[in-house]
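All protein chains of the complex are present and in place, except for one that has been dropped.
So, chain A:
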Amino acid sequence: MTTSVSPVLPGRDASRPGSPPRRRPWLTYQRKDALAGYVFIAPQLIGIVGFVLVPLVLIFYYSVHEWNVLAGTFTFVGLENVEALFADPQMGEVLTATGIFSVGLVVFNLSLALLLAVLLNRRWRGVTAFRTIFFSPVVVSLVAWTIVWGFLLQDNGGINGLLALVGVDGPNWLREGPTALLSVVVVQVFKNVGLNMVLFLAALQGVPRELQEAAKVDGADERQIFGRIVIPLISPTILLTVIITIVGSLQVYAQIAVLTQGGPGISTTVLVYYLVQQAFDFHHFGYGSTLAILLFLIVLVLTIAQWQLRKRWVFYEN
């Protein structure tokens, strides 16, 4: 730190003309300011170190140990948990469910969000009310929303009741393999699609009108304008929402726990659910930590990708 150009506080430099120049106190303005900076960030920094970074180091430590809670033993086992991970007969199904869930969520969520944004990006009467309707599930309590859908999707629930009115015999949505995962995806899409819709609306409003009008003059129809001008211009937003939605989908836990408890079989057991089950239901803390590392690595890769895309996105915005 240099101390040469500090703004002088009133009363600080008490040297009078004629008297010998006083030595500057050690606590200059900059030093005081820097000290204030450390104090300001201290709560946040301590929190991150204590509740994020130390636990992160600990999962690596736990993952090379076998932890028997009942016997109270904690023994070093090296890479046995990693070997168990590769040998785990359920891992294939868990990762498949996780992958299908993420891809399904991205496809349904983004196509519906884009459709809604395009429909609602106009000046017609009542459009604002519809925007409110599509956004409103975002603020409804997640578990309440999920419970209601669980109620609706039962074998004798509201959905099948409505289907029966038109003569269709609906499946037992949450208890049959193929429909259970689909149901969880759909429930999650309706809950959160409003967020992506808002992002797309903002992006669509950033598309210059002159470009579209120029294309129209050149004889392009609406479909061509949308496909060749609008989509490329909002593509940074599309890429960003894809990554955000995938990372979010990897953290979905409450919906699974409330709707299906991972079943039927393990067909809806996604990675987070499996992790919590192994650690807290079966008390396999070492194995649970290994699963946590796997989850962390997947999220890490996706977040780095998101960061790269965000740079592009910000650049585009400017």
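Some notes on this structure:
By definition in this document, a residue touches a chain if its C-beta (ideal position, glycine included) is under 8 Å from a C-beta of that chain, and two chains touch if they have at least 3 such contacts; residues count from 1.
Following the convention adopted for this analysis, contacts and distances are computed from a predicted model.
Between the listed names "Carbohydrate ABC transporter permease", "Oxidoreductase", "arsenite-transporting ATPase" or "Pyruvate dehydrogenase E1 component subunit beta", the UniProt record for the complex's undisplayed chain reads "Carbohydrate ABC transporter permease".
From the options A:26, A:76 or A:124, the residue with contact to the unseen chain in the full assembly is A:124. By the touch criterion stated above, the residues of chain A touching the omitted chain are 1, 7, 9-10, 30, 32-38, 40-41, 43-56, 58-59, 62, 115-116, 118-124, 126-128, 130-145, 147-149, 151-152, 156-158, 161-162, 164-165, 188, 190-192, 195-196, 198-199, 201-209, 212, 216, 221-223, 226, 230, 241, 244-245, 247-248, 250-254, 257-258, 272, 275-276, 279-280, 285, 288-289, 292-293, 295-296, 299-300, 303, 317.
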